[in-house]
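My questions will all concern the structure given below.
Here the complex is missing one protein chain, while the rest keep their positions.
As written, the chains take the letters A and B, and residue 1 is the first residue of each chain.
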Amino acid sequence: MAAATRPFSLFRNASAKIAALPMILTALGVFVGGTIWTIVYSFTDSRLLPSTNFVGFSQYARLFDTPRWSVSIYNLAVYGSLLLVFSFVVGFLLAALMDQKIRFESTFRTIYLYPFALSFIVTGLIWQWILDPGLGLPKLMRDLGFEQFDLALLGNPDTVLFALVMAGLWQSTGFVMVLMLAGLRGIDNEIWKAARVDGIPAWKTYLFIIVPMMKGVFITTLVIVASGIVRLYDLVVAMTQGGPGFASEVPAKYVYDFMFQRANLGQGLAASTVMLVTVFIILVPWALFVFREKKP
Amino acid sequence: MSDITMTLPERSLSAGPRGAKPRRRFAPSTIMLYSVLIIAALYYLLPLYVMVVTSLKGMPEIRMGNIFAPPVDITFEPWITAWDSACTGLYCEGIKVGFWNSVKITVPGVIVSIAIASVNGYALANWRFKGSEIFFTILLFGAFIPYQVLLYPLVILLRELGIFSTLTGIVLVHTIFGMPILTLLFRNYFAALPVELFKAARVDGAGFWQIFLQIYLPMSLPIFVVGLILQVTGIWNDFLFGVVFAGSQNYPMTVQLNNIVNAVQGVKQYNVNMAATLLTGAVPLFVYFVSGRLFVRGIAAGAVKG
Partner (left out) sequence: MRIGTIAAVLAASTALPTGAAHAVDLEVTHWWTSGGEAAAVKVLADNFNENTEHTWVDGAIAGSGTTANPIIISRILGGNPMAATQMNTGRDAEDLIEAGLMTDLTELAEEEGWADFIRPARLLETCTFEGRIYCVPINIHSWQWMWLNRHVFEDNGLEVPTNWQELAEAAPALREADVIPLATGAPWQVDGIRNVMQTAIGGVETFLAVNQDKSEDAIRSDDNRAVWEAFAQAREMVDDAYSGRDWNVATNMVIQGDAAAQIMGDWAQGEFAMAGQEAGVDYDCLPGLGNNAVLDTGGDAFYFPLIEDEATRQAQLELASMLVSQEVQVEFNLTKGSLPIRGDIDMEAANACMAKGLEILSSEEGVMPSTEQMLDSDTQGQMIDLALQFFSSDMSVDDAIERQAEIISQAR
């Protein structure tokens, strides 16, 4: 298909295929193979180790009957949409501000990006502290005289997700900002000049001219941020271990807990299959659309 | 679309910020601008500040004061303890034990994963073959698979290959898990390079590897730095795969970090925990620091074209 449009011999293209062999092997052997493995064993009653005692859909029946799973899905939806919206908005705003010929640009950029380099094991602990009513910000506010300031974000089932979003944004917006800034830097100066000549206000230029031009950046960023959301696990374990109660449980944690802690591999893999099928349903039509569009 | 990005690599090296018009100093809008940037910076710096301050306090001071107060008696003891003598179970040798193991895992892991993903990206962008986009879609799908789900299949795979509990094994694992995002970045970067360059090289009779090594590679330093930063960060901070696949003789630094942070001698040694974390995070921070400028330019070209 694509090869036919290019003037290359089949022989030359063969070397591309050979070069892409590691990718093909990984795609088929690990990602496709691993997905099939996941699906197959989700129909078994595997406990600690994979077993081939098939039990039909009973793992799924139980999954959808478990309050913790529905809470996990709900939490992921809330966390995911908040994180997506805020990381895109904040990331883009910061990038746009950074693009105003400011001083100390690299200092600001480094500050925004540094959380990306620290592992969640301990940053989770730090946020636990900062949000601890007897230790962190709430105590600071009380010491400063705001007596009523008694916010226990992490201890309250209704607010714990916001605490996770705060820490999640802290960790990831820097990277989003850098991607966006890079996209802005890739926009031709002529566009700006033309917009200024036409007297279009800066915010309108951003919204109606620049943003549509940055489609590629948004897609790259979307894949990176969305995959991070789906796999969300470390942050939750480090900050709340799913608590209070299971107010901050997420699907990936459900999967791992059942696979490794509760010795119910079948149940964990059923949950994992549901996650993967959801991703598949969203990703594949999108990929088909993008690639079809590109064909000459 | 390609008109804009075609000239990017050369241009971006000299391209500075080019947002709206330059402003007068101390105009209200300038003050607003810096206020927003500084407030945002405070939000990002707060946890780092708490970490650094805590790591310089003695335990009594941590217990008494609040976490934001600067240290009254600055002590570097926690840093020395974290590096040299913090206990991780039976042994009390600090996190230095795993440092070289982490280096041994990170260096080949970063090199191999980037080498393979860059060739993938190049093949996908310039040498599309039948089905290449299907494989790319599978890779993108792979980015969404929770890693730990693949733990047992990978254990069995590596066992059958005879490389379980070896450096080769852990390098392979990091190559596999780094592949989706890295390939995405490289593919988009190469797709944004001028097509004319590629066509001219073809006319001159250059082949797959020649074009890649002699023309694309020298032009693509920035994206390689991006890959370097992503992989150094990811592999250096990895805990689970390092413990499972590298073998106990190669336990990375994060094993000690986990044992120090999760293990406590009676009272939790918060100052030592913070120092250990900052020490462990120093390597990715350093890599980011020295390559920060190239980082932005690299992503620019990589992300511009979807």
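Going forward, contacts are C-beta pairs under 8 Å (C-beta built on N, C-alpha and C of every residue); 3 or more make two chains touch, one makes a residue touch a chain.
This one's a predicted model, so the numbers in the text were calculated from it and none came from an experiment.
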Among A:Phe88, A:Phe260 or A:Trp286, residue touching the chain not depicted: A:Phe260
Option touching the unshown chain, where A:Leu21, A:Val237 or A:Val284 are the choices: A:Val237
Among B:Tyr34, B:Tyr122, B:Tyr152 or B:Phe177, residue touching the chain not depicted: B:Tyr152
Among A:Arg68, A:Lys101, A:Arg142 or A:Lys215, residue touching the chain not depicted: A:Arg68
Interface residues of chain A (partner: the chain not displayed): 47-49, 51, 66-68, 128, 132-135, 152, 154-157, 160, 237, 239-247, 256-264, 267
In chain B, positions touching the absent partner: 63, 87-91, 148, 151-152, 155-156, 158-159, 164-165, 240, 243-245, 247-248, 255, 258-259, 261-268
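We take it that only the chains that are shown with their structure count from here on.
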Whole-Å gap between the CA centroids of chain A and chain B: 16
Parts of chain A lying in touch with chain B, wherever the complex brings them together: 1-3, 6-8, 12-13, 15-17, 19-20, 22-24, 26-35, 37-38, 50, 90, 93-94, 96-102, 105-106, 108-119, 121-123, 125-127, 129-130, 135-136, 139-140, 143, 170, 174, 178-179, 181-189, 192, 196, 202, 205, 213-221, 223-224, 226-227, 230-231, 233, 252, 255-256, 259-260, 268-269, 272, 275-276, 279-280, 283-284, 287, 290-291
Chain B - residues contacting chain A, complex: 4-5, 8, 12, 15-23, 33-34, 36-37, 40-41, 43-48, 50-51, 66-68, 116, 119-120, 122-124, 127-130, 132-133, 135-150, 152-154, 157, 175-176, 179-181, 183-185, 188, 202, 207-209, 233, 237, 239, 254, 257-258, 261, 273-274, 277, 280-281, 284-285, 288-289, 292-293, 295-306
